[in-house]
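For this depiction, one protein chain was excluded, whereas all remaining protein chains were kept in their positions.
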Amino acid sequence: MGKERVAIVGIGQTKHQSTNDGSIAGVVRTAARRALGDAGMTWSDIDAVVIGKAPDFFEGVMMPELYLADALGAVGKPMFRVHTAGSVGGSTAIVASDLIASGIHERVLTVAFEKQSESEAMWALSVSMPFQPPMHAGAGGYFAPHIRSYMARSGAPDHIGILVALKDRLNALKNPYAHLHEEGITFDSVKDSMMLWDPIRYSETCPSSDGACAMVLTNEAGGDAAAAAGRAPAWVKGTALRSEPTMFAGRDQVNPQGGQDCAADVFAQAGITDPLREIDVVEMYVPFSWFEPMWLENLGFAPIGEGWRYVEDGVTQMTGELPVNCSGGVLSSNPIGASGMLRFAEAAMQVRGQAGEHQIDGARTALGHAYGGGSQFFAMWVVGADKP
Amino acid sequence: MRDVAVVSFAQTHHAREVSDINEVEMLMPLMGEALAGSGIPKDRIDFVCSASSDYLAGQPFSFVMSLDAFGPWPPISESHVDMDGAWALYEAWVKMQMGKTDVALIYAYGKSSPGDIRRVLSRQMDPYTVGPLWLDPVSMAALQARVGLEAGTFTVEQMAEVVARNRRAGATNPYAQLGGEVDPAALLAEPEFVAPLRKHDCPPITDGAAVVVIAAGDAARELSDRPAWIRGIDHRIEAHALGLRDLTRSVSTEQAAARAGVADGPVDLAELHAPFSHQELIIGDALGLADGVDVNPSGGPLCANPIMTAGLIRIGEAATRISRGGGDRAVAHATSGPCLQQNLVCVLEGE
Amino acid sequence: MSDVTLPASLQGVEPVKSIRTPARLDYVYTAGRASSRFLHNVANKRLVGQRCPVCHKVYVPPRGSCPTDGVPTEEDVELAHTGTVTSFCVVNVAFMGTLMEIPYVGALILLDGSDIPIMHLIQEVPYDQVHSGMRVEAVWVPDDEIGPTLESIRHFRPNGEPDASFESYKDNA
Partner (left out) sequence: MSSTAGAPTGGDVLKAPNVIEYPFSRTTGPVIGAFMTGMREGIIVGIKGADGRVIVPPQEYDPVTAEELTEIVEVGDAGVVTTWCWVNEPLTDQPLDRPFAWAMIRLDGADTDLVHAVDTDGDQAVMATGMRVKARWLPARPADVDTEADGGTSAGSDDSGYRVGHILDIACFEPEGVPE
């Protein structure tokens, strides 16, 4: 990390839903105002604003930070826009953290959003370009072969994906902000849902959501002040980014090197040598259920080929040794640009003890994880209840 | 702040249309020039940050494949902004302030030729009350120019002088798209384009790209004989709606200039990302530049204006002049958004 | 969200809650030199990849650069029209823009002589018989329909050879 310790002192998010009836600014603003309120701050307390979202085509507004400057109280301040595909919510939070860690600013507001209902995810994600090899099957069709490769390599049985989806959707029932609240969901209802991109079933895929997430980050003095006021901060113990080429000969898309390196880097910064034991809770970017066992291995929580056994043994349940996605995760809410920041924010909520019904008692150290593109962009942070 | 300097800069030969190559093919030679050409091993790069816009390419996630031009293997620490490359440089500079990043590569690219750039940029506006009108950036600049002209902030003669000076400078810049000797009086005899602007008051439509390498402390001294040190850098934004701003001023440039310390010493040269002639006068005022400052010795955006890139090029041009001994203290400026909504100011110095 | 106070003239009238703002932008897309060269070869029923001078891997479709080494690729390598399925997915969703009858199979196919699989369709075999290691061959559209597009290959189909060993495609599995 840098010169200054970084504390997360305010977190806010919208209720994620298929259509939010506010304006684009209204959606972003709602999360930002909640984060400010949580931090006990007003707009004038903020030094700089960092905003992230996925492609501008989703809302049909080019460089929307320009239009959103007023809504985020950024007039007269630095305003910064990040876009790193699906990992963007995570990389946006890291830019905000860097602005504090470097000593440049004291209090930074960071926001990420997507208002997918303005257009349609399937459209914006699969614009067919001339001369490109035809995309025969959309995002699920891109990832399904990699999942099949994982199953072949590890010998994982078909029901693992169902278990993950069931767990995340049940966890979502404890999160009032989650998009999907499927009260009657069962193993069989997931199993019987339509097989879209074999082996991916309908209930094993993420929804398309409108939503936003925001955080207020401060330096050590700000974190200490929050603690003194009885609002426990989360402390940033490490941040890391990694990217690798989208397509190259011999690329391992099941266990990408970029993810391994990113995890190794962030754990080293946080002084973590045995992640399974030392991390109390994980918010992991899992848009298709099978990515949970794949990322368990990629991040070093499980030996190669064993991730699915952790799922089967209940390790990642809220009652397990390593609870994963207590919020319901991306499988229950997916405002794309915000999804990565939600992982980072939910990790911080856990170590602040403010996760409500989906709180893991005594969580002291948490990992927030985001990835994007064809699993080639990674962003992660480790946050803790204790000052690093 | 940690000392960080620009140590290498490469740019394309800017042109109206570079349609026979894609973005990777455009960027890859520049990466080679900025690294190998300056004797910088690729494995010295700790961080890469890029800038581009999907709306220029007409393709979502258009930046994803452009990273191939660098060859990010083994995996690298990397980020991307949907802003001008000057802001990508800012993100890299911030990383360096944290202490562990010593050398960073920044690249930016923009091809305006695939679409109708005026219509494309109209998508930047508030999507409810302005976007549906398809109000374009040339028209907005023209509205701004008339405000300044009628308020007496500047004159058409001054605007023509700006154009003539930039074109003259552009003739000396092998990378510029436009350049040559023009008579200001002859310029004023040209017909109006979007009145009160004439065509020459507007930037050319440009395809282009640029790469900048920055390095901290000893690494900078090792990689460059005369690094151009970033002594101050800051950026600020204003309200979005034109009706909420005083269009004759650039308040955000004034704010960024104060933070970056422009007034802390004499300025030898300035590279201003003022796409329209009258905007150079507005930005010059906002920076408080004295008479005699060499403004846009490269010819500036009036001679080549690759969108998402032209601001980064200003930093590269200013730094190159410092490194070659063409000045001791320079100001580089970048802008984004309608009528100078957002501005970045960077102060560069030699040793 | 805060409530607003309305002037008398707007009180009691049905509020507008959403608007439509259609937008169309026209672009000209360029394939670039490397892709164009590849596609012109496809139009002549040839699959020509490019080898990286540093890592010696053969890329198809070539993009003119090696994504891991960041150097231009210039050496052409003629590839077979046969390959091995490294992984696949059975598609049961009527995806926009395709006229395929579902279910159908999208597969990653490692063309013989190349080092990176391409994504294409597998047909002429029941979908539930497609498997990794399956040997397949390209089925081209009729000569008068062939053009500079990968869709000139209508699909791939089993070519009757025994399955490839896992060893032969493990780097791309």
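Observations on the structure shown:
In this document, chain identifiers A, B and C correspond to the written order of the chains, with residue numbering beginning at 1 in each.
As a working rule, a residue touches a chain if its C-beta (ideal position, glycine included) is under 8 Å from a C-beta of that chain, and two chains touch if they have at least 3 such contacts.
Since the model is a prediction, treat every value here as computed from it, not as a measurement.
Looking at the complete complex, one finds that the omitted chain is in touch with A, B, C. Within the set B:E23, B:D46, B:D136 or B:D234, the residue that contacts the chain not displayed is B:D136. Contact between chain A and the unshown chain involves residues 19-26, 29, 43-44, 57, 59-60, 70-73, 75, 117-120, 122-123, 127-131.
For chain C, the residues touching the absent chain in the complete assembly are 1-7, 9-10, 13-33, 35-36, 39-40, 96, 147-149. Taking the complete complex into account, residues 19-21, 58-59, 114, 116, 118-119, 122, 127-130, 132-136, 139, 142-147, 150, 192-197, 239, 241-244, 247 of chain B touch the chain not shown.
Keep in mind that, in the parts below, only the chains that are shown with their structure count from here on.
Taken as a graph of touching chains, this assembly is fully connected, with contact between every pair of chains. Counting C-beta pairs in contact, the pair that comes out ahead of the other among A-B and A-C is A-B. Distance from the centre of chain C peaks at B, each centre being the average of the chain's Cα atoms.
Centre-to-centre separation between chain B and chain C, using Cα means, comes to 36 Å.
Distance between chain A and chain B, defined via averaged C-alpha coordinates, is recorded as 33 Å. Per-chain Cα centroids separate chain A from chain C by 28 Å. In chain C, the residues touching two or more other chains are 21, 23, 29, 31, 35, 66-68. Contact of a single residue of chain A with at least two other chains is seen at positions 60, 129, 245-246, 248. By the touch criterion stated above, chain B contacts chain C in their complex at residues 19-22, 24-25, 28, 31, 42, 55, 57-59, 65, 68-73, 113-116, 119-120, 123, 127-128, 131-132.
Those residues of chain C that touch chain B in the shared complex are 19, 21, 23, 25-35, 63-72. Remark: chain B residues 1, 48, 53-55, 59-61, 63-65, 67-68, 71-83, 87, 90-91, 94-95, 97-99, 120-121, 123-128, 131, 234-241, 244, 251-252, 255, 336-338, 341-342 touch chain A in the complex.
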